[in-house]
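Handing you a structure now.
Here the complex is missing one protein chain, while the rest keep their positions.
Presenting chain A:
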């Protein structure tokens, strides 16, 4: 791959991953607080409290398009000047009084409180003593990293201290790490694992509770889904509790099959059972999607997505017969790029809006796959567009049933008559 760094000679400027965004670009990256909320937002049995101005609390209550319980301190100018710790102390006590069943709290720092230097850790220790509940300080001022990836790391690091040693479960039990249960994806994964007789202890963090995180170590194996957010966490668990992890992917037929075999091998399940399940499900899936495959063959796709999805999605698209002419991550790591490189014509990181438009105008893809914010730009310019994370109504894309859903989503996007009605 040629990397010239110049503007104009390639549809997207080829940038290596891991660079900070240039000011004045229209980056799709977000802040560290966003990343922390993305990971921690769905955790139940806990109070989530944002220490910052009202806006951070307002936006943070929406995680992947779903409303989540969130308290805030809604700081005003006086508290910025004289310190907001008194208000925070009172707010935490009130939040516990309003959620008596909460076992602990996540306390988020924001740009403002990071800049005025609030001692959240000290206050957290004090209130832990008073109330007897765990308080996890998530040190995530928005500016404290290059993108939301920093927030994912901060969030998982803060979870690590919650995990306690625990005796192992009787049945073969796994944790799903880095699975965010978009539109119920964890449900389909659980369905497949349960058919193999594998129990799922918890889904981090798509479907989990505070108490389940504390007892994470009772599982026999961690299945790592999103490597870019959770790899560090999984390897730390391996170090501390001897809990091994397996990188798996449930996107795409071959990946699901391979992952199920790997899981079966690691847990010592009978390979006949695994093969039977895979054969049965694959046959059913293939029967459902067979008639659509010719619609996909040779269609050219441009993918602009977060990070960890690039590789699995590229594989999935190739299975269906698409050609990925180019892919861009928003905040990818080098592992993500290595995983995605074999499936993609070219690969870059952090495209701005202008670069995205330039790529559309030069490449004229048949299909654009991008995130929920940017999809409308591609739609406006008249490109069939599929957005991630998908809404609940489109269903999960993982596993075998998810593969069928994905195919149907693609069929709807590609076959929609609206794209052919463009010219008057």
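Side notes on the structure shown:
Convention: a residue touches a chain if its C-beta (ideal position, glycine included) is under 8 Å from a C-beta of that chain, and two chains touch if they have at least 3 such contacts; residues count from 1.
The rule is short, and it goes like this: contacts and distances are computed from a predicted model.
Chain not shown in the complex: UniProt lists it as "Nitrogenase (Molybdenum-iron) beta chain", one of "Nitrogenase (Molybdenum-iron) beta chain", "NitT/TauT family transport system permease protein", "ABC transporter ATP-binding protein" or "Cytochrome C Planctomycete-type domain-containing protein". Residue in contact with the omitted chain (choice from A:87, A:133 or A:300): A:87. Across the entire complex, the residue among A:157, A:262, A:300 or A:394 in touch with the chain not shown is A:394. From the set A:133, A:146, A:300 or A:318, the residue in touch with the chain omitted from the display is A:146, counting the whole complex. When the missing chain is restored to the complex, the residue among A:34, A:106, A:251 or A:388 that touches it is A:34. Contacts to the hidden chain, counted on chain A, fall at residues 20-34, 44, 49, 52-59, 61-62, 65, 67-69, 71-77, 79-80, 87-88, 90-92, 94-95, 97-98, 100-101, 110-112, 114-116, 141-148, 183-184, 187-188, 352-354, 357-358, 360-361, 364, 372-377, 379-382, 392-396, 401, 404-405, 408, 418, 422-423.
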